[in-house]
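Please read through the structure below; I'll follow up with questions.
Of the protein chains in this complex, one is absent; all others appear in place.
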Amino acid sequence: MPMNSLRPKGWLRLLSLLPLGLLGGCAHRRGGDEFWMLDPRGVISATQDHYLALDVLIMLFIIVPTGFFIVWVMRHYRRDGGRGRHDARWDHSYALEALVWGIPILTVGALSYYSVKAIYAVNPYHPTVVVRAARAAHVKNPLDIDVISTDWQWVFIYPKQGIATVDRLVVPKGIPVHFRLTSATVVNDFYIPQLVGMIDVMPAMRVRQSLLVSRAGTYEGYSANFSGAGFSWMNFETRAVSRAAFRAWVARVQGAQAHLTYAAFEKVARPTINVHGRVAYFSRVQSGLFRHVVAETAAGKTYPTPMAMTENMTRYLKVQARRDAHNRD
Amino acid sequence: MTHGTDNAWEHPEVQLAGGGYVAAFVVGLALMGLSFWMVRGHMFAPAGLAIAISAVAAVAALVQCVLLLHMNVSRTQVWQTVALVLFIPLFVLTIGLTSWMFHGLYRRTMMMPAAHAGAPATQAQAGGA
Amino acid sequence: MSATTSGTLDAKKSPMWSSGHGHDVISTKTLGFWLYLLGDAMMFTALFAAYAVLGHAFNAAGGPWIRTVAHAGVAFRETAWLFASVLAYGFAMMALKKGNRGGVLLWITAALLIALGFLAVDGHEVMALFRMGAVPERSGFLSAFFTLVLYHGLHVVVGIAWMLVMLVQVASAGLTEKVVYRLLNLRLFWHFQAVMWVFMFTFLYLRGAIV
Partner (left out) sequence: MFVHIDGPWSPLLGRLALSEIPYNNPILIGTFAFAALLAVVLVGLVTYLGLWRTIWRDWLTSVDHKKIGIMYILIGLVMLFRGFMDAVMMRAQQAMAVGPHSAGYLDSPHGYLTPYHFDQIYTAHGTIMILFAATPLLVGIMNILVPLQIGARDMAYPYLNAVSLWLTAAGAALVMASLFIGDFAHAGWFGIVPVMELPYSPGVGVDYWMWAFQLSAVGTTLGGINLLATIVKMRAPGMTWGRLPIFTWASLSANLISLSTFPVVTVALALLALDRYFGTHFYTAGLGGNLMLYNDLFWIWGHPEVYFVILPAFGMISEIVPTFSEKPLFGYLGMVLASLGIAGVSWGVWLHHFFTMAASPAVNAFFSITTMAVGIPTGVKVFNWAFTMFRGRLRFELPMMWASAALFFLLVGGLTGMMNAFATNDYMVHNSVFVVAHFHMMLLLIVYAIFGGVNYWFPKVFGFRLEQRFGKMFFWLFTAGTAVVFIPMFTLGFMGMTRRLAYVAFPQWGPLLDIEVVGIAIYVLSAVFLVAQLYVSFRDRAKNRAGLDAWETSRSLEWMTHSPVPFYNFAVTPEVHARDERAWRVARGVDTVRPERYEDIHMPRNTAIPLWLGVLSFGLAFGLVWRMWWLVEVCAVAIIALVVIRSFDHDTDYTIAAKEIERMERAIRDVPSGRPAADDVIGGVPAFRQGV
C-alpha cells in the first residue's frame, strides 16, 4: 500500500520506545502491541507517531547530555571525595550564558518547525496525509459517517448507506473516512488510539475528523473526555474490514428491523450506561437527522441526568444490569 | 510619614490634583461625542467605523489615564505606571487571542445555513480548513 | 560581575544598620489599591472577552440582539453624567490639596448626587429592556451584555456607598492620614470606572449602531 511509506520506519519506531526504556521499562507482553499509541494502524496515527518519535529524539539529544552533565557535576564537585576545584566567586561567563540561552532557543525553534508541519499534516478538517494517500491509491469515493455522542453511547450514522449503529463502528480499510461529529448532551472526545487522535465532540457544534485505516483488524475506540457517570463504559469497537466485507456488512444492517427516526434517537439519547457493551443496528435513518440534532441542541434541548444517576446511582446500575442480563447482544 | 510634615494632605500624591480634571472632562466628553457622531452619521463603512471608534476609545482612555489617574514616571507614580504598562499587553492578549480562536471555532463548527447546505462533507472540508 | 556587586565598597566604613527609616504609608496604600484595580480591569477584560465570544447574531438565539438593546443616545447621556461626577470628585481632590475640609465634603456630595443621576438613567434603561423581554436568561448574548452593564453598575453603587462612608469619616475624623489615603483610593476607583465606561460606551453601545 502506498500509505505505508508514511509509517515510521522500523528503527524510528524502536526509538520511540526509548523514553519508556529511560523511564524504567514496563510489563511488555505480546510483542508490545498493547502499546496502542506506538502501534499505529492508520495513516493519521502513523503520521502522529512519526512526529512523536522525531520530537522525542530531538529532546533526548538535549536532555540526556544535560542529565549526564548534572550527574557528573554532582559527583565531581561533591565536598566529600569529589575531585573538582572549588571557586567560590565564579558566577558568570558570557560564553556559557550564550550557550545556556542558545541551546533551548535552537531546540524550541526546530521543534516548532516540525510541530507546525505536523499540525497541517493531520489537521482533522483537511489532513494532507490522508488526501495524499487517497490520491496515490486512486480512491475516489470516500465514506461519510455522522457521529453523535449521547449520554453515554455513540450513534454512528452512514447517511449514504442509510444505516445507523449504536456503539459499533465498521469501516472499510484503504478508503478515507470522513466524520461529522456532534454531541446531543455534553462534550466527549472521539478517540481510536490506533487509528486517530482525539477530537472534541461538542453539543450544538459540528466538528470533522478523518481517518484512513491501513490494516484490517479490530480496534478499540472510546470517549476520552469525562462526560458523566457512564463515561467509563463509553467504548465502541471499531472494525476495519475489506471493502467486500464492508459491503456485506452494510447489506446485513440494511435488513435490521429498527429505524432511526428523531423520536427513536431521543430514546437512544436518554441517559444510558451501556454496561454490557450492547450494540444496536438501524436499517433506515431519517434524512437530515444529524442536522436536526444539532439544531435541537442549539435551541436548548437537553437530556438531563436524573438524580438517580448522581447521588444514588447504585440502584440504577443494578436495575440496568438485570435488564441487560436478559437480552444480551 | 516620611514627607516631613504633619498634614497628610501635603503628601505629594494629593498635590498631584490640578486643572487637568477639567481638561479630562472636556476632552473625554468631546471624544465620546466624536465617536457617537461618527456612528450616528455612518461616516465610514462598518469596518472602518469599528477601527475609528476603537482608536478614539484608546485615545480617550489614554487621556483619562494621564490626566485623571496621573500615570507618569514621577517618583510617586512610577510603579503605578509600570504596573499598568505591564498589564496592557495582557488585556490585549486576552481579548485578541480569545476573539481569534473563537472566530475560527465558529467558522469551523457552526452549522450556518449557507455554509454547508447540501454540501457533502468532502467538499466543505477544503473551505473549512 | 560577581556576587558582590559592591566590591569596591569599604565594609569597615559603610553603615551596617540603617536608622530613621520608615515607609510612606500613603504611597504604599495607593499602590496596593492600584494593583487591585488592575486585577479588576482583568475582570472587565474577561467579561469583554466573553462578550466578544457571545456577541454574534446567532448567540442571540432568535431573541433581541445588539441593535435592539444598545441605545447609543441614552448611553451618551449616561457618559455625560458619569464624567461630570468624575469631575466633581476631581474638585474634591483639589479642595483636599489645600486641606479644605468643607470643600472636600461639598464636592464629594456633588459627585455622589451626580452619580445617582447616572444610576437613575442606567437603571431606567435596564428596567425598560427587562420589560420588553430582553432579560439575561433569554440568550447567551443577553447574558453577556447585561453582565457587563450590571458589573459596571455595581462599581457605581459601591463607589456611592464608599463616598457615603468617606463623608462621615471626613466629617468626624478630619483629614488624617488614613482618611487621606482612602480618599486617594476612592479617587483611583472612581476614575478607573470612568475609564472602563469609555470601553463600555464604545464596544457595547456604539457597536449596536454599526453591525
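Just so it is clear, A, B and C label the chains in written order, and each chain counts residues from 1 on its own.
Please note the rule applied: a contact is a pair of C-beta atoms (placed from the backbone, for glycine too) under 8 Å apart; a residue touches a chain by one contact, two chains touch by 3 or more.
Since the structure is predicted, the reported quantities are computational estimates derived from the model, not experimental observations.
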| item | value |
| --- | --- |
| Partner chains on view for the chain not depicted | A, B, C |
| Among A:Val43, A:Ala121 or A:Ala240, residue touching the chain not depicted | A:Ala121 |
| Residue in contact with the excluded chain [from A:Ala224, A:Val241, A:Ala269 or A:Val285] | A:Ala224 |
| Interface with the unshown chain - residue positions in chain C | 1-6, 9, 11-12, 14-24, 27-29, 31-32, 35-36, 38-40, 42-43, 45-47, 49-50, 53-54, 58-61, 63, 136-141, 143-144, 147, 165, 169, 173, 176, 178, 182 |
| Absent chain, residues of chain B that touch it | 79, 86-87, 89-90, 93-94, 97-98, 100-102, 104-105, 107-109, 129 |
| Contact set of chain A toward the excluded chain (per top definition) | 19-20, 23-24, 26-27, 29, 34-38, 45, 47-48, 51-52, 55-56, 59-60, 62-63, 66-67, 69-70, 73-74, 77-79, 82, 84-93, 96-97, 99-101, 103-105, 107-108, 111-112, 114-116, 118-125, 151, 183, 185-187, 189, 191, 193-194, 197-200, 202-204, 207-208, 220, 222-233, 235, 275-276, 297-305, 307, 309-311, 313-314, 317-318, 321 |
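Criterion: only the chains that are shown with their structure count from here on.
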| item | value |
| --- | --- |
| Chain with minimal offset from the mean of all protein Cα atoms | B |
| Best-connected chain pair, where connection means C-beta pairs in contact | B-C |
| Intercentroid distance (Cα basis), chain C paired with chain A, Å | 47 |
| Whole-Å gap between the CA centroids of chain B and chain C | 14 |
| Centroid distance [mean C-alpha coordinates] between chain B and chain A, Å | 41 |
| Residues within chain C bordering two or more other chains | none |
| Touch list for chain A against partner chain B, complex | 123, 125-126, 142, 144, 178-180, 202, 205-208, 210, 291, 294-295 |
| Parts of chain B lying in touch with chain C, wherever the complex brings them together | 1-3, 7-11, 13-15, 17-18, 21-22, 24-25, 28-29, 32-33, 35-36, 39-40, 46, 49-50, 53-54, 56-57, 60-61, 64-65, 68-69, 76, 79-80, 83-84, 87, 90-91, 94-95, 98-99, 102, 106, 110, 112 |
| Sites on chain C touched by chain B in the complex | 22-27, 30-31, 34-35, 38, 41-42, 45-46, 48-49, 52-53, 56, 58, 72, 76, 79-80, 83-84, 86-87, 90-91, 93-94, 96-99, 175-177, 179-181, 184, 188, 191-192, 194-195, 198-199, 201-203, 206-207, 209-211 |
